[in-house]
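Down below is the structure, laid out as structure tokens.
Removed: one protein chain of the complex. Kept in place: all other protein chains.
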Amino acid sequence: MRDRTVPALAIACAALLAAAPLAPQWLVFLLALALAKGMVVLGLVLLMRTGLVSFGQGLYFGLGAYAAALLAHRGGIADAALMIVAGAACAAAVAAVLGLLLARYREIFFAMLSLAFSMILYGALVKSSALGSTDGFNLHAKGFAGIALAAGTERRLFYAVSVVVVFAVAWLLHRYLASHWGRLSAAIRDNELRVEYLGASVYRVVYVNYVAAGALAGTGGAFAALAVGHVDPETAYWTTSGEFVFIAILGGTGNVLAPFLSAALFEGLRTVANQYAPNVWQMTLGLAMLAIIMFLPGGLWTLLRRRGAP
Amino acid sequence: MSNILAVLFDGVVYSSWLFLMAAGLTLIYGVMKILNIAHGSLYALGGYTAATIAGAWLAAGHAAVGSFAMLVVAALLVGLVMGPLLERGLLKWMYGKNEVVLLLVTYAAFLILEDAIKLIWGVESKLLPEPYSLPGNFQIGTLAYPVYNLLLIAVAVIVGTALAWALYRTRQGKLLLAVIHDREVSAAMGINVNRVYLVTFTVGSMLAGLGGALTAPMIAVSPGIGVEVIVLSFAVVVVGGLGSLGGAALGALMVGIVRSLAVRYWPEAELFTIYLVMAMVLIARPKGLFSAPEARRI
Partner (left out) sequence: MTRWFGAFLLSLFCALAATTALAQQPIKIGIVTFLSGAAAGPFGVPARNGFELVAEMLNAGRVPAPYATKGFGGNPVELIVIDEAGGPQKQVAELRNLAQRVDYVIGYISSGDCLAVAPVAEELKKLTVLFDCGTPRIFEDASYKYVFRTGPHATMDNTAAALYLLERHPNVRSIAGINQNYAWGQDSWVDFEAAMKALKPGIEIKTSQMTKLFAGQFGAEISTLLASGADVIHSSFWGGDLEGLVLQGAPRGLFQKHIVVLSAGEPAINRLATRIPDGTIIGARGPFGPFAPDTEFNRWFKNTFQERYAVPPNYASYKAANALLGLKAAYEKAQKAGAASPNQDQIVAAFENLTFEGVGGTVKMSLGKGHQATMENAIGTAKAVGGELRIVDIKRYPADRINPPEGAKSEAWLKSGFRK
């Protein structure tokens, strides 16, 4: 059974890039948002492969979004490339500090502590009227790495950039998971103690994975902020983090492509529920979630896997 | 002096309310290892049912004193109906799955119940005039407090004691403790684990319903009251140690008093207090205050 991931990644990347100049605006927006969220979920999948579920990725998602937005709002720099780098760097920096603490926790305590930190950021953002409190503020990115274009084309450019970045990261993650550290992560999920006995440092692996997940979430946050054009504290709220966890479970942890499929499906599902059942969209979403959990316990990816597995 | 007393009293009132919610949640987690997000909906259901039943009682002209009993009846109703419905109808099919998946199942149940509540009761808030002002006020210093608050504290204390007695003194309670400690061995010993699950979930639902029912006369029962409660109760449960009743009580007390102090002396920080408390407790005691030592599997 060959691993067809890399060709699939390449094909998907090419297809989405082709859509950049051709697809209608609303589709470009939808895909850009799905890719951004998918990136956050990629980080979650990495953590889940290590046996940890983080309910606080909203912290980095929000940090990435606000860092990118503040660069434009306060720093006067409206270059999208710099904004994305700023988002990723800011999130990675905070993850590097918090990871020192969080890497010691497991299971529900890891989840709740990560949730606590994301809610602390939420509280800080709400309190800050300079940052618009719960209203947030808008960001306008003009240009990417020096190239400035008209507003409509610019969005397509950002989208294309996000496609390239996302698939590059996905490929890197795919390699990482197949590598020595990736296998260590899976081993930690199975039995941490044995890994320690074998001489590897569990703490270090968890720490690195956590920082990577944080950086990914921050980049996703910056891309989402660019796509939507607005940031607000809701990005750091626990329901946002919960949404990411749901998308992760929906797709399953089988493959790096899974988060993007499930992110797109989730966005589509929510939109459809809102359009056709605006009075009962919550119930519709809940029923859909239950159906998927019951009939596709391994996530959507198992649907595709069945054809190849021995 | 009366200032501090007032602040402490406010804190204890809030803690009592938190305790009712946290107790049910910690029991359910301890026994079934499920973090029940639908607890928020059960709280809301308790509030709505209380508003309807007590409202009907008062509208029919019966003695206002009886509305207290109606609140308790509402809570029992919610527990006895929703408990088995959720447990047997939904959760039973999901046992054995990953903890996070179970959490998402309860989240899905929460979403469904939110809209169900909206469909049944509409979006307008429900007001319950009594029995909040019925028992009158009492004074702490210059401040007037409703006697209803004392009732809330009393109920929390009674419920806590009753639960503790039931858990540690009765046979059924000890069976429950055994299941909390180790499910597999309990089943091997012949304990009907499925029935323990059903009873636990029903009791937990009743407690959530009670929390909602007792709160109904104080607030306007409206859509969305369940959402805030969830995170608060979770935080308290984690602080106290999952599965520990004493931990839930102590956690509730800590959170309630710290919050009350913040409101009085440092209002801007109120939003953070609960998360700061949770973060600090977890840093000091990584598994919560009263966590049992666990055997590590090698």
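The first chain written gets the first letter, and so on, giving A and B; residue counts start at 1 in each chain.
As a working rule, a residue touches a chain if its C-beta (ideal position, glycine included) is under 8 Å from a C-beta of that chain, and two chains touch if they have at least 3 such contacts.
Because the structure is predicted, anything quoted here is derived from the model rather than measured.
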item	value
Touch criterion as defined above, residue of B:I225, B:A248 or B:A279 at the omitted chain	B:I225
Hidden partner chain, residues of chain A it touches	4, 8, 11-12, 15, 24-27, 29-30, 33, 126-127, 129, 132-138, 140, 151-152, 224, 228-230, 232, 234-235, 261, 264-265, 267-268, 270-272, 274-275, 278-279, 281-282, 304, 307-308
Those residues of chain B which, in the complete complex, touch the missing chain	3, 6-7, 10-11, 13-14, 17, 114-115, 118, 123-125, 127, 129, 132-133, 137, 142-146, 149, 215, 217-225, 227-228, 259-260, 263-264, 267-268, 270-271
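Operating definition for what follows: only the chains that are shown with their structure count from here on.
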item	value
Where chain A and chain B are represented by their mean Cα positions, the distance between them in whole Å	33
Chain B residues touching chain A - in the complex, by the definition given at the top	35, 90, 93-94, 97, 99-101, 104-105, 107-112, 114-116, 118-119, 231, 234-235, 238, 242, 268, 271-272, 275-276, 278-279, 282-283, 286-288, 296-298
Of all residues in chain A, those that touch chain B in their complex	53, 101, 104-105, 107-109, 112-113, 115-117, 119-120, 123-124, 126-127, 191, 193-194, 238, 242, 245-246, 249, 279-283, 285-287, 289-290, 293-294, 297
